[in-house]
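One structure below.
One protein chain is absent from this view; the other protein chains keep their places.
On to chain A.
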Amino acid sequence: MAARGGKQSRSGAGLSGRKGADEQEEEEQPLQAVLVADSFNRRFFPVTKDQPRALLPLGNVAMIDYTLEFLTSTGVQETFVFCCWMASEIKEHLLSSKWCRQSSPNTVHIITSEQYRSLGDVLRDVDAKSLLRSDFVLIYGDVVSNIDISSALHAHRHRRKMDKNISVMTMIFKESSPGHKSRCEEDDVIVAMDSKSQRILHYQKTQGLKRLQFPMNIFHNGSDEFEIRHDLLDCHISICSPQVAELFTDNFDYQSRNDFVRGMLVNEEILGNQIHMHVTKDGYGVRVSNLLMYDSVSSDLVRRWVYPLTPEANFIDQKGLSCTYSRHNVYRGSGVSLGHGSQMEENVLIGSDTNIGANCYICNSVIGNNCTIGDNVTLDHAYIWNNVHIASNVMISQSLVCDKAEIKEWVKLNKQCVLAYNVVIGPNMSLPEGTVVSMHHPDEEEEEDDDEFMSDDAAVGHSKDKAKLKVFNPAEVGVGGRGYIWKASSLDDTEDEEISQCLWGLVLNPDPESESEDSEPEDPDDPVIPSPEMEDVKVFQLEVLGTLQRGLEENISFDNLVLEINSLKYAYNITLKEVMQILTRVVLEYPFQQQGPQLTPSQYVGLLLPLLKKWAPVFKNYVKRAQDHLDCLSAFEEHFLEQESHWAAMVKVLMNMYQLEILEEETILRWFSQGATTDKSRQLRKNQGLSPTQPLSDSEQIHDHDTHAIKG
């Protein structure tokens, strides 16, 4: 470390005098960065089966090089690269790149482990190894950016100095209007912030929702200016304090940065940690999170939005990869030959030693090194990687063709096709929209589902054996074709369905779907543990239901039930009022959930009454004050409003609750006289056969009769 310090002081004094003194006194510590070279998801599957995402070429340069260049240009002096999937390949790439040369101003340390399964694991490991000494930049290996974060860094340090380390993270956002091409729809966020301090008050992924809820308490903490913004693009660059790693260790359930941000915001009052944001107007910062983003980032790159990271800059300093730049954003590497009559319309990047035949038409495309392209080929929004052979009369639109793939004559690739490594297609066929072809059979996937992060050579050897056993279907890939089709329909389990959707990051269907999604988890048979984005209240309801069920099955004493519900209440941050209402609802719905919705009212009552008796102590524990009784009753009313056919049972249930001393007479009467706000609830009251003037003791007698009648 002493050597690095010395190096810095020398360069500070010499060449770059303007960097000089003031920066040096501020940064006693060199700036560090944590680069996560793994996405921990399978969005680029099956392409990433052969090469990790960080090494996928974007404009003929591996994605991780863009990230490292960004870090280096912001003045990061030490970068820890964490790799998991195909770590050895990433390591090999980095060791041969300019980042590991002795003269590199940014020292790159590569840390590999097969144990990492999320960002949380990486940061916990950072904490365990205590690698970080000061503020650091946290970034994924697939972020392309030229944003100047020095002002954000400065503000972050200033805040930390002023507020005694309260601020733990500064997230970088770029202003960009909703629906902009560089915005990833899955990452759309809505952020409530304090305008003065730039503090994040609320952070929510919109996920195509149209209705959003903000907790009121965020508007009650002193500041008088708030902004709720939806015009922000999350650059996935964050400046973190060293505590972030510790916080990840403390909260072992944090998986992603999203979990972390939500956790920090929810527990802000307890832990006292704050998260800030920095909004930049210019610059470019996008994470390549799916193929649609790959498409838009690639074309932005060629259109020079990421200047100075342009293709002709050759910033990775690799020999033989320089290219020339000419009008209409046409870039040509060395040794490119272009046949007679071939046109490169605009935004075209062609790697070195690529041969293109006659009468081709190419626009908005990126072609890698050492490719051969035949005559009369049309390429529009095509991303062709290295060593690809394309025969004559081929048409490709908005598709991805990976290394060493071959496309024979008269093949047409419709939109959003993906040809993974070494695939051969054709001749004479047309691939329908969204076809994914890979040398790996989709069935292999199911077998090795669990160990998706297994070491890469094992995976390759395994797959080769498999490939030989299975036959290629000429109807799918052509007579001379090699490869298997990956289809959404051919894969039955939900996870893979998600993957095939995600390759191109399908547009999220706006409203109807997301709402139905919300109601799904109410289904008690659904064993899926709800995602953390789901509303806490619903999760809580499910958990209460589970608790009560277990209580019945295992005959757990009511003290323990109460204890469990209480702990759930804190885990999901539920108010006492909500607990009461949810409890009431769960109990009332219990017979339906056990026996199905077709119960008759008398069956329902018969099932419910013993349950009520059993759980009465639990109710009594929560329902104490008059207000509690009213809350309980309103939940009761809500339930019966939904179950119109069971109104007959209502009286009996209410009566029973009164007898069990869950509800008091006074409050029942008060509810009866006041509550009705809608027509339906008025009707409900009428139906009950009670008039407001009739004392409850009378009705008690009536109901005594009723119960006797049932017994009789």
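List of remarks:
Keep in mind that, in the parts below, contacts are C-beta pairs under 8 Å (C-beta built on N, C-alpha and C of every residue); 3 or more make two chains touch, one makes a residue touch a chain; residues count from 1.
In this text, contacts and distances are computed from a predicted model.
Between the listed names "Translation initiation factor eIF2B subunit beta", "HBAD protein", "Exostosin-2" or "Aspartate aminotransferase", the UniProt record for the complex's undisplayed chain reads "Translation initiation factor eIF2B subunit beta". Within the whole complex, the absent chain has one touching residue among A:K91, A:R229 or A:R304, and that is A:R304.
Taking the complete complex into account, A:S322 is the one of A:Q29, A:S134 or A:S322 that touches the chain left out.
When the omitted chain is restored, the residue from A:T72, A:S97 or A:Q643 that touches it is A:T72. For the chain left out of this panel, the touching residue among A:Q102, A:N555 or A:Q598 is A:Q102.
If you put the missing chain back, the residues of chain A touching it would be 7, 10-11, 13-19, 70, 72-74, 101-105, 146-148, 282-283, 304, 307-308, 313-315, 317, 322, 325-327.
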